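One chain of protein is taken out of this complex; the other chains stay put.
Take a look at chain A:
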């Protein structure tokens, strides 16, 4: 009996070792690799990545897959990319977007560019952080229209997702929280810094005389007493990021149909105030404003120059800006508007809209019409 028992113990040990090896092959070391963010120093470091969602290559890759995943919508046809198409700097070219229920969204789809530096997302700034942002369009009945629970259940039917969640978050248990975290990680990588304006900022491009005039006008506040002409755009769209995180009523309406930030804060002084968006890739993101009312940049310039509507909450910085002593509007010349337009065209970044890292990872689907 004793003789027989000893070899059996040895065999058990060998079997255990073999099983351990087999298991270790099935689940390779899950430690995800850190994702190194690459951005120009002139964008500055004022951003926060949540401590509980550090960026990893696996997390970003999963987020990209989910960004293009139709299973996350109620009718299995809508993805994040439906309203945020890379070729249009992650907008959809429409004033309002169509949701799964066929209704239109309340506001125009925003460009997903350099969101790493945005702290309060949406036109009204209601979401603090990209994780909190992502849940809104996913679950809104007029957008993708599906609860996180249903999305998770649908993803669980795909074994490859279990593996990818394990690689990104160390657990194959697909959860709504990790779904949002992965999407946020991918969105933080959408950095646009390859435009002609960037090349100029890096000293790699000599702008034309008209472009230089445009840059100067854009960034300068007018001071007619000192004979300084300016378009004052930089007050809100200053810094190389071309936005400062502000909420302003830019004089679209005397009685705004959409109360904007007031719906979030409940304060009357926020009526008709909306977040200042980036102007990066602005030539690609028409139509313009929160309701897509302007089809062209010329219309936008004409608005700021001569059609600003007075109201109790109109930004004083817009109301006060003029190029004529005692002037009631901005009073730029047609030539100056042309110069500004040429500067805005400098902000188009073809490397951003063609970056394969941001495209649909499922080539076959993206190749379909």
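The rule we apply is simple: a residue touches a chain if its C-beta (ideal position, glycine included) is under 8 Å from a C-beta of that chain, and two chains touch if they have at least 3 such contacts; residues count from 1.
We take it that contacts and distances are computed from a predicted model.
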Answering from "Sugar ABC transporter permease", "Cobalt transport protein CbiM", "Rod shape-determining protein MreD" or "Molybdopterin-binding protein": the UniProt protein name of the missing subunit is "Molybdopterin-binding protein"
In the whole complex, not just what's shown, which of A:105, A:139, A:313 or A:348 touches the removed chain?
A:313
For a quick check of understanding: of A:120, A:210, A:283 or A:302, which residue touches the chain that isn't displayed?
A:120
Which one, A:84, A:241 or A:273, makes contact with the chain that was left out?
A:273
Taking the entire complex into account, which one of A:49, A:136 or A:246 touches the absent chain?
A:246
Pick out the residues on chain A that sit against the missing chain.
120, 125, 225, 245-248, 265-270, 273, 312-316, 319-320
